[in-house]
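Handing you a structure now.
Every protein chain but one is kept in place in this view of the complex.
Here is chain A:
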Amino acid sequence: MAEGLTIQAVEIRKGDHPLIALDRNVPPGTVLTVMGPSGVGKSTLLSYLIGTLDPAFTARGRVILNGRDVTDLPTARRGMGILFQDDLLFPHLSVGGNLAFGLAGGDRAARRERIAAALDEVGLAGFEDRDPATLSGGQRARVSLMRMLLADPYALLLDEAFSRLDAARRESTRAMVFDTARARSLPVVMVTHDADDAAAAAGPVIRLGDPAR
């Protein structure tokens, strides 16, 4: 079985209208960039991969993650992390509380230690008790990334994850995400409409909605 994320003969339709057809392997540490104009179904592909496809769509094919068929598993057991263009930190929890939500197991002291270390890793040491609403956009994006990584995913999905950030933050956040994915050998599927994102990913690019396809 191939390592990484395998999208095996996947076809997504809306009624009789075929939307997406894809057959690809994303090796560990590689970013597959999916581009295309809005409305072509880029985000639909991600919602299929993560297991939240709207019932209005029908899908065929398999999703295999490191040799494990996750097609029929609920989102919570797929082992995939996702980042949206909004950081979606839970507003009722503190920064530390958000990270703790993603962290499984461990006793109290060990959990606290890992959270402190995670915050330190993204330059936010001592932010545990802060209200996420008081953080800057770039800080929130970093907390969001760390929250996802603390859940120990086997793959990353990025849904226009950098499009809300301004140019300077965008570059650094992007670099941090890609470096982390490479360091942990995680396969990444990134949906974007920005050519810079695709260039920075330095991986294979597929375009949806091209007349040729």
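The rule is short, and it goes like this: contacts are C-beta pairs under 8 Å (C-beta built on N, C-alpha and C of every residue); 3 or more make two chains touch, one makes a residue touch a chain; residues count from 1.
Assume contacts and distances are computed from a predicted model.
A.B. asks: What does the UniProt entry say the missing chain is called, choosing from "Putative thiamine transport system permease protein", "Carbon monoxide dehydrogenase subunit G", "Fumarate reductase flavoprotein subunit" or "Glutamyl-tRNA(Gln) amidotransferase subunit A"?
C.D. replies: From the listed options "Putative thiamine transport system permease protein", "Carbon monoxide dehydrogenase subunit G", "Fumarate reductase flavoprotein subunit" or "Glutamyl-tRNA(Gln) amidotransferase subunit A", the omitted chain resolves to "Putative thiamine transport system permease protein".
A.B. asks: One chain is left out of this view; which of A:Gly4, A:Gly36 or A:Pro153 touches it in the full complex?
C.D. replies: From the options A:Gly4, A:Gly36 or A:Pro153, the contact with the absent chain belongs to A:Pro153.
A.B. asks: Touching the hidden chain in the complete assembly: which of A:Met80, A:Ile115, A:Val143 or A:Leu158 does that?
C.D. replies: Answer from the full complex: A:Met80 touches the omitted chain.
A.B. asks: From the listed residues A:His17, A:His92 or A:Arg108, report the one that touches the chain absent from this view.
C.D. replies: The single option touching the absent chain is A:His92.
A.B. asks: What residue numbers in chain A mark contact with the hidden partner chain?
C.D. replies: Within chain A, the residues that touch the unshown chain are 47, 50-52, 54-55, 74-78, 80-82, 84, 86, 88-92, 94, 101-102, 104, 131-134, 147-148, 151, 153.
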